[in-house]
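As structure tokens, the structure follows; a few thoughts come after it.
All protein chains of the complex are present and in place, except for one that has been dropped.
Lettered A and B in written order, each chain numbered from 1.
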Amino acid sequence: MTEKLRRTLYNIYMAAFLFYLLVPLALMGGAAFNDSKLPSVYPWKGLTDRWFIDLWNDETMWYSFRNTILVALAVVLLAVPIGTAAAIVINSISGKVRSVLYGVMVAPVLAPGAVIGISTILFWNKLNVPTGLHLSVLGQVSYIAAFVMLMVLARLQSFDENLEEAALDLGASHGQVMRRILLPHLYPAIGAGAAIAFFQSIENFNITLFTRGTSQTLTVYVFSKVRAGITPSINALALLLILVTFSAAVIYEVRRRRAATIEAAREAEARRADEAGII
Amino acid sequence: MSAGIDLDNVCCDFGSFRAVDHVNVSIKPGEFFSFLGPSGCGKTTILRMISGFTDPSSGVIRIGDKDMKGQRPNQRPTALIFQNLALFPLMPIWENISFGLEVRGVGKTERRAKAEELLRLVDLPGAADKMVSQLSGGQKQRVAIARALAVEPSVMLLDEPLSALDLKLRQHMRAELRAIQKRTGVTFIYITHDQGEALAMSDRVGVMSQGKLQQVADPRDIYNNPSNGFVASFVGENNIFAGTVGAVADGMARFDTAHGTFRARVNTTSGKDLKLYVRPEHTIISSFPGAENSLPATVTDVAFEGNFISVHAVSDSGATLMAELRNDGSSAIPVTGEKLHMSFAAERASILPDGLTRGE
Partner (left out) sequence: MDDLLRRYGPTLTGAFMLLTAFWLLMLVILPNITLFEASFRPYLPVVDVGGPKDFYSFNNYGKFFANSTDTDIFGMNIPLPIHVKIFFGTIYYSTLVTVITFVVAYPLAFYLAKVVSPKSLPTLFLLLFVPLWVSEVLRSFAWWIILALKGPLNAILLGTGILDQPVRWIMGYRAIIIGLVYTYVLFMVFPIYNAIQSLDTNQIEAAQDLGSPWWRTHLRVILPHAKPGIASGSVMVFMLSAGSLLVPALLGSPTSLWFTQTIQQWMLESQDWNTGAAYSFLFLILCTCFVSLVMWVFKVQLTDIAK
């Protein structure tokens, strides 16, 4: 096989894979505009906006939506400080204790959501806390905090400890070091961690299903809709959700690229200064 | 304002490993003092103990006659310049420089003014609003110095600050650092493994090896009168002969070696492993035997180094020898294979104990 042929095959494979990933989503979104009682693009019965209007008038949807957002915000508020603190702790210990602690921290990522959900309700039930969305929050935090921890830990590993010492040496208190030196370095990871926590929470089904009691969240609502009589207003909702998340991703990427361009320009300036012998 | 520093029997252990071993030294206010030694000998550890990041295992550290025990880094009148500078990458230059003032609660206008003033002092006006990543290596160096000076420390501690720069810049910054030290009058404690740097910049140099201070003296004495073989070898090249000391008179001794009997200066006749050290630039090449301390030899290699020429030879008795000639056109340059005589003046040669095996 020649190099060129192989490259072409790879490109075709990549394109096919992207097609495989994206077309189902497009079909699902497209069904939102089909004037058919069944959610499908085939057979096509003409363009309509009625499913969006149905969705707009669906009060259960709005109620579930509100719950989902509240749960997600609560998860972010808990998981971000916990994950950040845990990353700092794990970063400054070593040896056996570190491996054990690390294992306990990442285990919930691998544990099935059903198990997390059940152990959460059993434990809090013992403490006389009834089921409800507050338990969904706690159950979700138990594994989402690990994502934040992993992201902050990765960022911490590129942190120069000398910066903390330099600040202390210049007279800063530990609190000032935290606020002015360490946290600003961690902000990108904390921000990304918060975004991941937010979207993970919105997506979460397994833990929420077992812990929610009688409350609804968007995912549970969509699930029950899909199982029971389906209306294409779910497709309308899906399309909107995809568009929102996709725009968020694009905005994030654009900003990241802009920051990278600025940093590259700065480094080029430093290189020029070095070459010109400016001292 | 500057302060003196006393290290009194200071030791530092990491587990069973002793990184700093009974160091005693008294550094005067306003002095430019260097610790010189190979990498891993404990220089950084000394600096970290003075600045308060590491606690000594035993011994006392005093700054301006005040015992520093229990004082945290942010309570000590020291400012440390890190080996990698540790400039804050997310702050513009002026915030970097005035960080020490910011944490002391100084207002923004005043901080900005102070930063501009210090930037002028280090010859970097107009850089206030740049980011760290925009500066050249030398400019970063200056910002680090300005940041340390902003807190008006009595003692500046510098950990190999020039090691990352290229040769030309390094030489320029040597003079610059020296000038800033003279201008501000702050005590500088400077760490380096580059003997040229230590000798050129310092008022006094402390040479270290394996955690122990080997010699403290001004640069000339360190080079010309090293107290042991380690110091002699670390600060320059030597021709070395092993042997035994014979009769001693007026500080001069007879020294018997496998390559003949020589005469040289001697301070101590105690200690095993006494050797004779003579520097290549004090080794004379001639077509005739010298009056004393002379060896017939054959040139094995001639290396042209620019400002001097290095001549390698092997004596008829088998000793490898080195001599340096100044490239001033005054002497003929020998060629490889040439037979000649190498000799040295007794006053230029020293009989020294081997520093590394010396017990405390």
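Following the convention adopted for this analysis, a contact is a pair of C-beta atoms (placed from the backbone, for glycine too) under 8 Å apart; a residue touches a chain by one contact, two chains touch by 3 or more.
A quick note: this is a predicted structure, and the numbers were derived from the prediction, not measured.
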Chains in view that the hidden chain touches are A
Among the options A:76, A:138 or A:186, which residue touches the chain absent from this view? A:138
Sort through A:69, A:82 or A:273 and give me the one touching the missing partner chain. A:82
Pick out which of A:53, A:70, A:114 or A:262 touches the chain that's been left out of the picture. A:114
Out of A:150, A:170 or A:270, which touches the unshown chain? A:150
List the residues of chain A that touch the chain left out of this view. 1, 6-7, 10, 13-14, 17-18, 20-22, 24-25, 27-28, 31, 39-42, 81-82, 85-86, 88-89, 92-93, 99, 101-116, 118-126, 138-139, 141-142, 145-146, 150, 154, 161, 164, 173-175, 177-178, 199, 202-203, 205-206, 209-210, 219, 222-223, 226-227, 234, 238, 241-242, 245-246, 248-250, 253, 257
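Definition applied: only the chains that are shown with their structure count from here on.
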In the complex, chain A residues that touch chain B: 160, 162-163, 165-173, 176, 180-181, 184-185, 263, 266-267, 269-270, 273-274, 276-279
Name, in rising order, each residue of chain B that touches chain A in their complex. 51, 53, 72-74, 78-80, 82, 84, 86, 88, 90, 99-100, 102-104, 131, 133-139, 142, 147-148, 150-151, 168-169, 172-173
